[in-house]
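A protein chain is absent from this complex, but the other protein chains hold their places.
Our next item is chain A:
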Amino acid sequence: MRDLPFLIAQTSLALQARLQNRFNFVVEQVSNLVFYVCATIGLAIIVARFGEIGGFALAEMMLVYGLNLVTYFIAGTYLWGVARTLEGLIRSGELDLVLARPIGPLTLLMARSFEPSMPVKAVGAFALCVYALLLLDEGNGPSPAIWLSVTIVGGTLIQGGVMLAFASIAFWVAGSRDLVELMIYGVRRTVDVPISVYPSPVQLVLTVAIPYAFVNYYPILGLAVSIENGATTVLASSALIVGLVSAAAGTALWRLGLRRYRTVGA
């Protein structure tokens, strides 16, 4: 917490630097918007043609997609850069310089990795979630505002925990960046659709080993689908707890890796 003013100051500087070329920044945001609008239209076309995907209708599908995106964008604002660059920093020895600074290494790397386009995209994905919730209009369920806030916090912790955990592999394995990309661009995208379309072993992996299913599927079950048994109720309401556990596991792995880190200069 004592490093927070530093993080805010660095974020402000990074934003100013990025906005030096405003035209480029605006083009980037418009381009991203076109990309995600096209993807959402594609999803809506599939639902319109087949009625539902894995038991989820249009509004639920928008929530599934929107929640996966918004939580990834929020977590990725600071952590995606860390996950992608850590291996290079270790290989080049630059991590030694980071460790020599008086600021916590994770805070410093997060500040260096701030990606301004991520929060912009998060706003778009959040709007998609709100629109989907308005379409759902579940009278008897939990308060949509509270549900959305808790789900986003829980999901962001899960996404951040997974990013940090896989980034930390760089302390043990060379070439871990490709593994991080496989996780984020590959495994994470499997929950762009409800996990109910996958066979049980895949569902189990996405629930227990890499708990991406708690980012969207189980919370939406709790909100929109009639809950049939106690196990589903527990799963639906435990996104926040799973998020806290994931974040703690990611942080623990990071600390373990950092303690293990040895170079000529360290």
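By definition in this document, contacts are C-beta pairs under 8 Å (C-beta built on N, C-alpha and C of every residue); 3 or more make two chains touch, one makes a residue touch a chain; residues count from 1.
By definition in this document, contacts and distances are computed from a predicted model.
Per the UniProt record, the chain missing from the shown structure is "ABC-2 type transport system permease protein", taken from the list "ABC-2 type transport system permease protein", "NADH-quinone oxidoreductase subunit K", "RNA polymerase subunit sigma-24" or "ABC transporter ATP-binding protein". Note on the undisplayed chain: of the listed residues A:A9, A:L182 or A:L204, the one touching it is A:L182. Looking at A:I53, A:L69 or A:L148, the residue that reaches the missing chain in the full complex is A:I53. By the touch definition given at the top, chain A reaches the unshown chain through residues 21, 24, 27-28, 30-32, 34-39, 41-42, 45-46, 48-50, 53-54, 175, 178-179, 181-182, 185-187, 189-190, 193, 197-199, 202.
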